[in-house]
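For this view, one protein chain was removed and the others were kept in their places.
Letters A and B mark the chains in the order given here, with residues in each chain numbered from 1 onward.
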Amino acid sequence: MLNTLTLKQALDKLEKKEITLGDLNSDVKSAIEKLNKDLNVYLTINEKKITQAEMSAPLAGLPIAVKDNYCTKDLKTTASSTVLDNFIPQYDSTVIAKLKKAGGHIVGKTNLDAWAHGSSTETSQYGRTLNPRNTDYLPGGSSGGSAAAVAADLCLASLGTETAGSIRQPSSWCGVVGLKPTYGRCSRYGVVAMASSTDSPGPIAKTVEDSAILLNYIAGHDKYDGTTSTQKVEDYTKYLDQNITGMKIGVLYTDIEGLEEIKEIFIDQVKVFEKLGATVEFIKAMDPHHAIGVYTIIQRGEVSSNLGRFDGIRYGNDRSFFGHEAKNRIMLGTYTLSKGYAHQYYNTAQKVRTLFIEDYKKLFKDYDVLVSPTSPGYAKKIGISESSAMFGELEDMLLEPSSIAGLPGISVPCYRDPKTNLYLGMNLVAPMFREDLVIKVGDAFEKNTKWNSWRNK
Amino acid sequence: MSKSTYNLVCGMEVHAELKTNSKMFCGCKNDPFNASEPNIYTCPVCLGMPGGIPVANKKAIEWTIKLGLALNCKINLFSKFDRKNYFYPDLPKAYQISQYDIPFCYEGVIETSFGPIRITRIHLEEDTGKLLHKRIKGEEVSLIDFNRSSVPLIEIVTEPDIKSPEQAKEYGKALRDIIRYLEIGDCDMEQGGMRLEANISIRKEGETELPSYKTEVKNINSFRFVEQAIKYEMERQEEILEAGDIPQQETRGWDAKKSVTFSQRTKEDAEDYRYFPDPDLPPIRFTTEQIEKIRAELPELPTALIKRWKDQYQVEERFSELLFSSPTEAKWLEDLFILVQKENIEANKIANALANKKISYQQTDKPIDVVNRYKSANATDDISDEEFISVIKEVIKNNTDAANRYKAGENQLINFFFGQSMRALGKKVDATHLRKLLQQELEK
Partner (left out) sequence: MSNKITTQQVQHIAQLANIPVDDSEAKKLATGFEETLDTIKDLRAVDTEGIEPTHQVTGMENVLREDIVDDSRTFTQAEALANAKETYQGFFVVPRIIKK
């Protein structure tokens, strides 16, 4: 089945004329018809035909899944909320325009936690998505649909967004690769805003190589987004197949309470780096528990402001359509920004954020890449998001520090439980604009272990 | 009759639209008043669509600094934009991008004939859309046009230094004149290009503490109304205070038809705008060099210019005031004054002629051409005294009755003789000289 190819494999085979795009799309379509009803990965399928321009461009018209919080021109965009159940954007987000220009063809819009608020995809107002690795479990979130689309081969690669964990965590739960670029590496213009100061569009793919290919096309300065960097976009694929001898790797968070289930497995996997010639040291960083508070306050504050525009006047439905989780977050955000409280909450959070940034600067003086588990455990069972009003932020604790600091991070599969078929992920973090480092080390890990299900069929 | 004398304690907040080409945070055209249709100058940013992100207009920021410098303000070298969050249908993002604690300009002063008024701050923000109230199919609705959404808006706030309704009016006018002179805004009040608000309270003569309350009067769209509204408020508040009460802290509107202020919203429940720095807009940092460059490019302001022309060229203020309204026009005039001085013509005389439209001219004319025009208009033919007197004698001879009446005391008849002589001479005459000779002959 051609839909099980990686992006790179498909590109190579197309070029060599070993396969046709038509056959590949036919296989993708069949897979969707077979699985989407149960998995609920796609909310909207793109009916538009592939154009000649797409086929002639670098990504050759290959099928890419797009998280439904990217505005796509003439294609319904809901952010998985019924507030936008009838919203058809009159414009493309910049990343989508870039994807289209590069020849990527949108298969459809994938499910997410409504408004990207969550880590399970259960808060979607269009039903939850199931984890293709084991459908009793959730795919994680908020980019659960995109991660599941990749895991189930319902596309060749996908786009997600991460505010704090939303690319890496579902990638970890679904056993795929999720790359969260540096804040400002990819444009946020046209992406439904969650926390403006940490939102990062990024690829979710089958291999590190595929994620590097996609990043090449979607990264870059955008004059319509004043927080994007003018730093040149290099060819990230040149960091694949590299020797990591002599690199210094710092391992974080292994003695945090709650990681007991996975600790030994993780430590075992980290030894791979030593075998490859890197030095590995277990080190202490600033307590990630503090990041929960920082992230919760900053994110919910910015969310409460960013969701103000949804009033049903110019588009969408009125505010009574907001789901419970969205209301939760808007309320808390409003509260922590309000008179009398802003000082103790919002301003304090921004100060602690500075401490995390300083902590990373200190660590990166001695280490090239910092590594930790992506998620405290395997994918969770259905219904988990209702266990706590703060489920999302607690679940993403290990990822929040790098998100609030704007650093690039990648999650690669680092273990598969043979009993459940569920995965664990390893999170690699580097200094700002050093995607090359996480790609290099992530690729080395992937190619020297057997956890990637496409490289180890 | 009130027993005490009350003094006005008043500050004003003025909003002025900047006439940039594009909007404050997006590239849409900035021309809401002349738009042929509603909602034709909008985009994902100024329409508050999902994923819309602002990018600041450099010129609008420079013009804000320009105004600040012209009003003697200090400039914050580091500044930022903040979100002011509130809900209203004309505010598409449900927040207005404005400035909270670090405005571009602060602590300035403007002179008025009643004394100086301190400028607390000047900051830059974006305008809202426009609401139109209508009845459609029996229902009361509001129609919204977002052409004006995100047009750059400058806000100037004064200390409560205004001591009279007249001073308030003068302040408004002076501010408008400066903004127009700097060519950064048209301040057309009818088009909403300038909006006035007054914060008004009164206190007993001799008291120096600020009163415990103030009313905010909004929707004043002319200078005449600001004067009237303040007068009305002073009387209204005095009545309340004399009765032993304190006027309520509230927002009031001005009803131009009835010439009264009316209550709109109490300020007890003051809005909580939940200000925070806008994460989409990196902060702004100037160097002192950049500020000094803007300062160096400031034109000489009218008040200073008019005074200098008086000192340097002896041109009276009443003429200067009428002759220019922009720096380009001022430069042209100054070139003219310098030129006429070289030609030994009094600058004040030519200024008079221009101001009273005795000579027509356009800014596109070369000053030398206008000088020549003036010269020929005022050239007098060479007429000998002999010719003068012979004509005068003839006129007197033909009007002996009038001549006798003149001698008898009706001196104003000289004008009649003047007119007759002029007609008889049929040439350009030096009027002063003619009058002198007429007088001389009539008294013989």
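As a convention for this text, a contact is a pair of C-beta atoms (placed from the backbone, for glycine too) under 8 Å apart; a residue touches a chain by one contact, two chains touch by 3 or more.
Here the structure is a predicted model, which is why all the values come from computation and not from measurement.
Engineer: Just one of B:11, B:108, B:193 or B:279 touches the chain that is missing; which is it?
Structural biologist: Candidates B:11, B:108, B:193 or B:279; residue touching the omitted chain: B:279.
Engineer: Which residue, A:243, A:344 or A:448, contacts the hidden chain when the whole complex is considered?
Structural biologist: If we include the chain that is not displayed, A:344 is the one touching it.
Engineer: Give the residue, chosen from B:20, B:215 or B:421, that touches the chain omitted from the document.
Structural biologist: From the options B:20, B:215 or B:421, the contact with the absent chain belongs to B:20.
Engineer: Applying the definition given at the start, please give the residues of chain B touching the unseen chain.
Structural biologist: Looking at chain B, the ones touching the missing chain are residues 20-22, 26-30, 37-45, 47, 55-61, 80, 87-89, 94, 131-134, 136, 139-146, 264-265, 272, 274, 276-277, 279, 281-285.
Engineer: Which residue numbers on chain A touch the omitted chain?
Structural biologist: On the chain A side, contact with the omitted chain comes from 86-88, 90-91, 183-184, 197-198, 223-224, 226-227, 229, 289-290, 292-294, 296-297, 304, 308, 311-316, 319-320, 322, 324, 327-328, 330-332, 334-335, 338, 344-345, 347-355, 357, 388-390, 393-394, 404-406, 432.
Keep this in mind: only the chains that are shown with their structure count from here on.
Engineer: Distance from the CA centroid of chain A to that of chain B, rounded to the nearest Å?
Structural biologist: 56
Engineer: Touching residues of chain A toward chain B in the complex: what are they?
Structural biologist: Result: residues 70-71, 77, 79, 84, 87, 89-91, 93, 188-193, 195-197, 223-227, 301-302, 304-305, 308-311, 313-315, 334, 337-339, 342, 346 of chain A touch chain B.
Engineer: Under the stated contact criterion, what part of chain B meets chain A in this complex?
Structural biologist: Residues in contact with chain A: 44-45, 47-56, 83, 85, 87, 89, 92-95, 144, 272, 274-276, 279-282.
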